[in-house]
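Single-structure report; data block below.
With one protein chain held back, the other chains of the complex are shown just where they sit.
After this line comes chain A, so read on.
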């Protein structure tokens, strides 16, 4: 597959450039909101944009394994950063909701308990916490095969995150369903398939324990 020809070039790109490019929109959007360039209701707009970026980084993270398996594109070295960027945007999204949107602590608790879409969103966030905490080399070494199992929590978390978006839409809207559909497809691609389609064993061996969550 032609895309695998990109692998040598991709290997030369340092991961910090992804961090820089990935976090730039967070800062830029906050500046736009602050300066009045994000419309007349900047709080909701900022909250929604952060949430949308979180979903997009989530999808990018989940796409790494299928991209390598089916088209030979190797983005494994970026996956940790993509996952942590996902978590960063979830955190931004949550902080805007807590501090700028709802503001009232009693109502925040009531919302988490009473409103299904918020319950679902919070559940996704909680599932992501242990993943963010263990997204480092030391944890991978320490946890061994447990690390792989632990990081499969990203699958239910992704479904819950998309469901959170679907549940908050007013009327019948297509965009949230596209996110949910995309995530479901990325998860279905991980189902055990007949051996000939799966990546050759030697490739999987080469990446060892770090090649988790397929």
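In this section, contacts are C-beta pairs under 8 Å (C-beta built on N, C-alpha and C of every residue); 3 or more make two chains touch, one makes a residue touch a chain; residues count from 1.
Convention: contacts and distances are computed from a predicted model.
Per its UniProt entry, the chain excluded from the display bears the name "Protein-methionine-sulfoxide reductase catalytic subunit MsrP", taken from "Protein-methionine-sulfoxide reductase catalytic subunit MsrP", "LLM class flavin-dependent oxidoreductase", "Phosphocarrier protein HPr" or "ABC transporter permease". Only one of A:70, A:117 or A:155 touches the absent chain when the whole complex is considered: A:117. Listed residues A:14, A:105 or A:171: the one in touch with the omitted chain is A:171. Although one chain is hidden here, its contacts on chain A can still be listed: residues 33-34, 36, 39-46, 100, 102-104, 107, 110-111, 114-117, 167-168, 170-174.
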